[in-house]
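A protein chain is absent from this complex, but the other protein chains hold their places.
Labels A and B are assigned to the chains in the order they are written; within every chain, residues are numbered from 1.
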Amino acid sequence: MGTRQSRGWVEKIFETWFAACAYLSVAVTAGIVLTLVWESWPFFQQVGLVEFLFEKEWTPLFSDAKFGIQPLLLGTLMTTLIACAVAVPLGILIAATLSEFMSSRMRQVIKPVIELLAGIPSVIFGYFALIVVTPFLQKWIPSLPGFSLLAAGLTMSFMILPLIVSLSEDALQAVPSSLREASQALGGTVWETTWKVILPSASSGIISACILGVSRAIGETMVVAIAAGQQPHWTLDPTEPAATMTAFMVQVALGDLPHGSLGYQTVFVVGLTLLLMTLAFNFLALQFRSRIRKSF
Amino acid sequence: MVESSKLSVQNLQFFYKSQQVLKNIFLDVTEKKVTALMGPSGCGKTTLLRCVNLMHELIPEASAHGKILLQPQNVNLLSDDMDPLWVRQRVGMVFQKPNPFPKSLFENVAYGLRLRGLKNKSELSGRVEVALKQAGLWVEVSDRMTHSALSLSGGQQQRLCIARALAVEPEVLLLDEPTSALDPISTAHIEEQLSEIKKQVTVMMVTHNLHQAARCSDETVFMLAGEIIEKGKSQKLFTNPQDKRTESYITGRFG
Partner (left out) sequence: METSTSRRKLFNQLMKILGLLGLGLSLVILLTLIFDLIIRGGSRIDFNFLTSFPSRRPSEAGLLSAWVGTLFVMLITAVMTILVGVSAAIYLEEYAKPGPMSRLIELNILNLSAMPSILYGLLALGIFVHQFRLGASLLTAGLTLSLLVLPIVIVSSREALRALPPNLKEASFALGATRFQTLIYYQLPSSLSGIMTGVILALSRAIGETAPLITIGALTYIAFLPKSIMDPFTVLPIQLFNWLSRPQPAFHVNAAAAGVILLFLTLSLNLLAIYIRIRVRKSVKW
């Protein structure tokens, strides 16, 4: 009577359920890794790692099939590079302006707008890339084809811009105001303070933000599937069409994918490559994030 | 020796939103002396200090009216067309909590000099060394100038901030409760340096520590609720205060 045991077991069941849900996140990561490795394994047994890495053509469905990841990798890297070349400097500039030059009232209005823009689905950006950006670019570069890495990359830059702005602005705001006061008391202008003191102090957070932007660009699927091109193409010319890793995966998935077929396997192989790249970047971003705490 | 006035505060009124924080402030700050501003919390001493280098402009809801004349230039620091950068090149400030930049010791002290476009390495090194000696820190850190400023102790950091302010050779140095966040030994160090510093620079220091004001300052201003109650030579003010309120504050009846 009145002991602790009498009410115990219902709560125990719920506790176990709660714990299981939490550990699910570990299971999902493990699931992704295992699924990709498991389904890719037969591929690597047939096609060696050497061909995969060094062959310059990716034509898995041809009779004389070639399995080089380079064209897809190059497509992904080109679009990512274009996207980040625009979004990173522009994003940091905008974040610095928001954080250092604008009043907190203005920030309170603009930040939600940025978050709303960050929520626009990527398939709509795909629409923009194909229907608006490509014709616009064709006015300046008449030889530009209907699909190009350039159009996709530029559109993607606007897609990842809100992310970089938001995270960089957070990093800048985290720098203590006493540093701003010290610099201004020494006669520094707002820009000088920002450039010489605040940006360097927030560098870890900003770098982390940019790395996450890169990671997002690498994994982006719809914009490139719609506007960059469908054929894997080894090229360093952004005005040409080419398929990225993600675009390829979608392309194959749109067709029939009988379980265990070669097409089925290639999707997982490319997915595994994507996973490894993403994990590497996420890890890097985390390293920089943990550096932030040490600087003050 | 004729003592001249470095700063002449005339009819200063200060408002924060709709509240009047400083009322009818008239004050002459003597050149190359240490003037202490003291009073209980909320009396306006820090607000007054921050008007001199126009730091109040960083707060949109604050406004200052009246004159603060800088001599010998005879310009009103509070006038609308006064350039804050010009003012801050001549009036430096050290804050209550040490705020060194996350850079090396050398770069911290050289910061103000670099802002003014000084690039010559030997000249920079020379002026940095002079400033650190004035702040009484040179001996301790001369061999680790490239180390991060954050590796110093609290007291050392504050002396670094003093050196940083002195490096640009200001005419006036404003100290906002410079030792309140420090331990007694660091406090003593800094108080010692004041007698050296005042040979070059006029010093205005806010303190809530009576004894510090009595020890270190040549002149003292006692404030209460936004007004100056009494001011004069420190020796005289502390031994023979004229106003009853000054006396009560000094004897600890309130604080």
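Note that in this section a residue touches a chain if its C-beta (ideal position, glycine included) is under 8 Å from a C-beta of that chain, and two chains touch if they have at least 3 such contacts.
Since this is a predicted model, take the numbers as computed values, not measurements.
**Q** Determine which one of A:Leu77, A:Leu90, A:Ala174 or A:Leu262 touches the chain that has been left out.
**A** Residue touching the absent chain, from the options given: A:Leu90.
**Q** Which of A:Val47, A:Cys84, A:Ala151 or A:Met222 touches the chain that is not shown?
**A** A:Met222
**Q** What does the interface between chain B and the hidden chain look like in terms of residue numbers?
**A** Interface residues of chain B facing the absent chain: 83, 85-86, 89, 115-118, 120.
**Q** Name every residue on chain A in touch with the hidden partner chain.
**A** Counting only chain A, the missing chain is touched by 7, 10-11, 14-15, 17-26, 28-29, 31-32, 35-36, 38-39, 90, 93-94, 96-98, 101, 110, 112-113, 115-117, 119-124, 126-128, 130-132, 158, 161, 187, 189-192, 212, 215-216, 218-222, 225-226, 246, 249-250, 253-254, 257, 259, 267-268, 271, 274-275, 278-279, 282, 285-286.
Heads up, the rule we're going with is that only the chains that are shown with their structure count from here on.
**Q** CA centre of chain A versus CA centre of chain B: separation in Å?
**A** The mean C-alpha positions of chain A and chain B differ by 50 Å.
**Q** Would you tell me which residues of chain A are touching chain B in their complex?
**A** My answer: residues 103, 176, 178-179, 181-189, 192, 196-197, 200-201, 295-296.
**Q** Mind listing the chain B positions that touch chain A in their complex?
**A** 53, 55, 58, 60, 84-85, 88-89, 92-93, 95, 97, 99-103, 111-112, 114-116, 150, 161, 164-165, 168
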